[in-house]
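This is the structure, below, for whatever I ask next.
A single protein chain has been removed from this complex, and every other one stays in its place.
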Amino acid sequence: MTALAIEGIGVVGGFGCGLDALRQALDSGFSPIGALKTGPGEEEGSRPAFLAESSQLEAFLPKRAFRRIDHFARLALLGSHLALQDAGRLEENRQRLGVVIATGYGAARTTFSFLDSVLDDGDTCASPTNFSNSVHNAAAAHVSILLGATGPSLTVSQFEMSVFSALLTARQWLLEKRVDAVLFGGVDECGPVLGYCHERFFGEECKEMTPLLFDRQSAVVGEGAAFFLLTRGGEGAGRYGFLSDLGFGRLSAGGPKMPGNALLLIGADGHARCGAGYGALVPRGAEVAAYAPLYGSLPVGSAFDLAVAGLTLREGRVFAQPGPAPENVLWRAASPGALGDRPVCGLKIDGEGVFGSFTVQHGPS
Amino acid sequence: MNFRAPVAVTGLGCLCAAGNTLGECTETLFTGRRSPSPPGRFSTTHPVSYPVFEVPDAALSESAGEEAGLLRTSRLALAAAREAVADAGWSSADLGALRVGVCVGTTVGSAMNNEEFYRQYREGGRPEMTPIERFLLSNPAAAISRAYTLNGPCQTVVNACASGTDAIGLAASWIRAGLCDLAIAGGADELCRVTYNGFISLMIADTEPVRPFDSTRRGLNLGEGAAMLILESEALRRQKKGRARAFVLGYGSACDAYHLTAPSPEGTGLRRAIEEALETSGVAAAEIAFVNAHGTGTPDNDRVESRVLCDALPQVPFFSTKGYTGHTLGAAGAIESALTVACLERREIPASVGFSLPDPDLPGRPTEIAVAIRGRVALSESLAFGGNNAVIIFGSGDNS
Partner (left out) sequence: MTIKEKLKKLLVEELNLEDMTPEEILDDAPLFGEGLGLDSLDAVELVVLVQKHFGVEIKDMDEGRPALQSVASLAAFIEEKLAK
């Protein structure tokens, strides 16, 4: 499979903003947890959550430019500008730049703000600005508009499979030469309704994620954006490695094909329902990490896994598994050490027997 | 970027206000008869009502078992998929053994906008999770993949009104790249209070039946429905001896990068998408027999679109079928693709219903009577919120 070069990465999440903040969280094994409201009123309960904020967007754009732009799109804008800046391409012409955004829930807060306008003041007072911003592709539109990117734009909504699904298209565009670069990102946001749903589904709140303890329910919701500047493999330096082997399918038809010696980043994020599934997929003897304790449980968590894979490859070193790992298993949790020439793989399963996978390797082929 | 690798369309399914099957929908285009009406399945407190194009409940009577518990958009998608799969001559069991991709465009289908749930939540009522569970099961592409236990790429495209066209174009690229042997590609969307209120708040909905390209047009009418196309690789077609009803010849897609809701006045994205579709298909503009336009009936869209069409595809007849279907949002591009194939097969294009008075501001006018066509290539295009433009070119199939 022809590989894609990862030229730049931009991230914002519970750990903070930018790759330095992510690296610091990876090295310390710690990321601060905030409080997400779960009820509609001011006093009504809260739940731990990894919250992201977008104030650094002002370094890239005048405030007036995003006066009507919501939290979700601001995260996307920030992630995409950071990725372009990281790649050293902020000034480039963007006529041949495609934009692909993967999101599990879209601009959920704005969807509910629109419903607020209707429930508060009636159907005739529905807010057109909220409606327009609640459409799933609004964030991609804002990114395209503010960057002047006139290539194709795609937004994909596939819950936990969003990132893997969307990557297939990003790759197609590059291979078909519809574009010369793709700004690819995963974005998801938290809100009180999500907090409430989590509480109803998963009950007792948890303050420490332990995703490698597969039978434990330890998910803590998160939000943020992880963006990448991708180019065709042969045309890029691969500053963060080369993305190859995008897998997507049903486990029952044959699982992911991953190189045997790969460092394996699994998308386990503290949901017991998927835990057993991961347990069955981890190869004997593999070195495994689940970095979700640094950014939380969100449908596009795999985009953060991809960022960590890129960082791992660039720095040539493995970041320790944050938090506890099980003993007496046939594999081992990631521990600090050299990556060597091993590739890094990402693997995610949903609760219904579908998987997505990627491999980040050192060279273009 | 030059690929000229046609992808066969071996089956189609379509359901909307114009009919429960593609055959019925196609017939309707040539009758001149349409009956948009005030919404029947929900009510609002607007002082006037805005006509919509609803799918009758009887059209979804086949949803049974698990499917019946899904949200309406997924049920529409599954109904269209059923027709398409049968049309292509495949059984569920056969599909399970292939590598099959699913690519479906939607807007409402991916939105968690259950008003009753949210109203209870706001009042501190701690609503039950059933609507959420239903929502989580109702991602349209995942619902199709699950129903047939398909192994292959799965993608719900949420590019607003261009989603259906994009989904088909993207699935064709999966086939060409060998990511799957067969793809179920299309779009689905249901009518609901949220989009009804939303478009009215934008002041682009008409209180009269929609009049695309007409001088007196005042906006769109919403609709609902779904359409699915079965795309197959040449290897699979040879093996199964499937007949192609049409071919996807080319696809183009570009962003205006202009405004969240208004199209670029010069139609820059649309022009680029048309060019890309022509280039990837290897077809010259002069070979295009007709265009199934986006034609929503809004002042802005129809103005921009007709200017671009008259410039980029001069003398090529165009029409909007939204006068019969309403604007079906994520399903629109797919429904219109299906109708484009049907018109190619029929060798006839309909009059653009709702048009009678030419707008002096527009350089051209849509078809005013049904016309026989001899050409074998046609184009369908969609312009979306966010400035997405998607264009797809179809060629006649095996039997013509």
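Order of writing sets the labels: A and B. Residues in every chain begin at 1.
Throughout what follows, contacts are C-beta pairs under 8 Å (C-beta built on N, C-alpha and C of every residue); 3 or more make two chains touch, one makes a residue touch a chain.
Here the structure is a predicted model, which means the values were calculated and not measured.
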Sole touch to the unshown chain from A:125, A:237 or A:276: residue A:125
Of B:41, B:119, B:134 or B:218, the residue touching the omitted chain is B:218
Subunit B positions in touch with the non-displayed chain are 47, 201-203, 218, 259-262
In the full complex, subunit A touches the hidden chain through residues 63-64, 67-68, 117, 121, 124-129, 132
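Keep this in mind: only the chains that are shown with their structure count from here on.
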The residues of subunit A that touch subunit B in their complex are 39-41, 44, 99, 105-106, 108, 111-112, 114-116, 118-119, 122-124, 126-128, 131-138, 140-142, 144-145, 147-159, 161, 165-166, 168-169, 172, 175-178, 193, 196-197, 200-201, 248-250, 252-254, 352, 354
In the complex, the residues of subunit B that touch subunit A are 1, 3, 44-47, 99, 107, 110-113, 115, 118-119, 121-124, 126, 129, 132, 136, 139, 141-142, 145-146, 149-160, 166, 170, 173-174, 177, 179, 193-194, 197-203, 253-261, 268-269, 272, 276, 280, 384-388
